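Only one protein chain is missing; all other protein chains are in place.
Labels for the chains are A and B, by order of writing; each one numbers its residues from 1.
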Amino acid sequence: MPDFSSVRRRIFAPQARDGALRMAIWAAAGILFACAAWLMLDVAVRGAAGLDWRFLVDEPARAGRAGGIGPILVSTGLILAVAIAVAAPLGLAAAIFLAEFLPSGSRFAAWTSISLDVLAGIPSIVFGLFGNAFFSVWLGMGFSILSGGLTLACMILPLLIRTAEHGLRMVPDEWRHGAAALGMSRFSSVWRIVLPAAGPAVTAGLLLGLGRATAETAALVFTSGYVDRMPSSLLDSGRALSLHIYDLAMNVAGGDRNAYASALVLLLFLIVVNGLAMSFSDYLLRKRIAA
Amino acid sequence: MTSLRISSLFPRTPDGYIAFGLGAAACLASGILLLILIFVFGEAWPALRTIGVVRFLSDGAWYPTDGAFGLVPMLAASFALAAGALTIAAPVGVAVAIFRLHYAPGWMKAPYRGLVLLLAGTPSVVLGLWGLMVLVPLIARIEPPGASLIAGILVLALMIVPTVAIASEAALESVPRSCWSAANALGLGREAALLNVVLPAAREGIAGGILLAGARALGETMVVLMITGNIVQMPDGLFTPVRALTSNIALEMAYATGDHRASLFVSGLALTLLVFLLSFAAGTGRRRRHA
Partner (left out) sequence: MTLGPKDEAAGEGAAGYTVGPMLAGPECCTPEPVIGVRGLAVSYAGVPALKHVDLDIYKGCVTALIGPSGCGKSTFLSSLNRLTDLVAGCRVAGRIEVDGVDIHGPDVDVQALRRKVGMIFQKPNPFPLSIHRNLDMPLREHGVRSRDERESRIRAALSDVGLWEEVADRLDEPALSLSGGQQQRLCIARALVLQPSILLMDEPCSALDPLSAETVEKMIVGLRGRYTVVVVTHNLAQARRIANFAAFFWVRDRAGALIEFDTCQRLFEAPAHDLTAAYVTGRSG
């Protein structure tokens, strides 16, 4: 057995470099793990201390220092409902048009694609500015759940369209051709065959959008407002959970305990939503590998 | 690029009418970007006209109610925050991606991916809360007041590491296996193959991910709002409290009127432009790679 090690040492970088790189990679992974674990444990431990069933249903008292988050959960739910109710049908319709009706390579497709990419990159605070100027002031909705929900709808729209469009394009053409050969109209082939087949992908996108909207704070500061009472209509101002956390942490001395409890609620909800989204897209992946 | 022939896309059949409806939805969705630009620009216009772009850059200070509109300290703070966060997050994110793909023992891969995704889905207000309650007091022990540039950099870095890691992982996975086998056939070890062959091959995808992460850091509001101190001054040291453009909008929108309000929209416009440029650069890399 000839000895190559001397050759190797001359031609390739020294072993020391490899060792250092290996250590750096393990160290980076370890540090990220440590920080993430620190963050999660901190929220879990301090949040659990203030969290019970009463907290979820009670009205906030003394600017949120005491009491619970009942009305805030209701407002959050309403804001999300508005956002999804507007963005989901609009996004799905746009995705169907882009994936099924528009010839790819057309100028409109190119323009839409650029505009959606740009829209997806706009900072959320700018969505907040826009929402304030357009929905709250120009359309006269004021600080309201409606205004906040519509702002969030604009924000998650690119995500919904992209995921749905991607899901639709993954559906094999054979089924479209099969449906056309049976004399089915284009729309019924989409409605009866393609869309159900893309269902998991569309659902995953919807859940991701829901998660994104739930996590959002900056876009809501001056659209849905701060009022922490139980909303009586969609035109009432309503405080979102994320905004409540911000307010307690920054503006209310002694609000830590409830800020943490609210943060835990938010985090748990997001884990469920994002986990569901993941399981839908994993399901898709498995199916594609199996096929 | 083929131009669109409206008549062929929307024939006078039920399918054609449905296509028309779906097309309208797609137009609406891609028109939102235009709407945002129009409204943000429209609100910013009075300030651009009466104050002028130059003064936003040449005024020494930010006293908008007294006619001083200098954005430079806040621009600098935003850049310093994003650049600092990228300096940490880019190497760590790439290392984490490499770790997950090539170093982690089998059992660790899936949980580690879960962790990265969990962090990616964590709302920025929760990161801000953790920074405010945990990190800022720690930094304050080194040098008061604690709420400072470095606090913002660290938490922003934690926020964008998943962005870099997820994009890098996708880029690394798309490097053909033959690259690995060719490198191995040359007698290169794992580290040498990574450094000399695989990372260069995945270069553009990784760079795109880093640019996107930079755009996210630049546009982030809640984290910087909660933990950087919010004092308008040039970032002349890591422990200096600073105010970013985004936090400025969030802090002052609530009571701003007249030129003050318009100049907040100007800063929103500036932010949007910067983020455009970054995501456009990221997109150019991506498009070149696919071409």
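What we mean here is this: a residue touches a chain if its C-beta (ideal position, glycine included) is under 8 Å from a C-beta of that chain, and two chains touch if they have at least 3 such contacts.
None of these values were measured; they are calculated from a predicted model.
Put simply, the hidden chain is in touch with A once you look at the whole complex.
Set against the missing chain, the residues A:R22, A:R176 or A:R257 yield one that touches it, A:R176.
Annotation: of A:P89, A:P103 or A:G254, A:P103 touches the absent chain (contact as defined above). What subunit A contributes to its contact with the hidden chain is residues 103-105, 172, 174-185, 188, 192-193, 196-197.
Please note the rule applied: only the chains that are shown with their structure count from here on.
Subunit B makes touch with subunit A in their complex at residues 1-4, 9, 13-15, 18-19, 21-23, 25-26, 28-30, 32-36, 39-40, 42-43, 91-92, 95-96, 98-100, 103-104, 112, 115-119, 121-130, 132-134, 158, 161, 187-192, 194-195, 212, 215, 218-222, 225-226, 246, 249-250, 253-254, 264-265, 268, 271-272, 275-276, 278-279, 283. By the touch criterion given at the top, residues 4, 8, 12-13, 17-18, 21-22, 24-26, 28-29, 31-33, 35-36, 38-40, 42-43, 46, 89-91, 93-94, 96-98, 101-103, 105-108, 110-112, 115-119, 121-130, 132-134, 138, 154, 157, 161, 185-187, 211, 214-218, 221-222, 242-243, 245-246, 249-250, 256, 259-260, 263, 266-267, 270-271, 274, 278 of subunit A touch subunit B in their complex.
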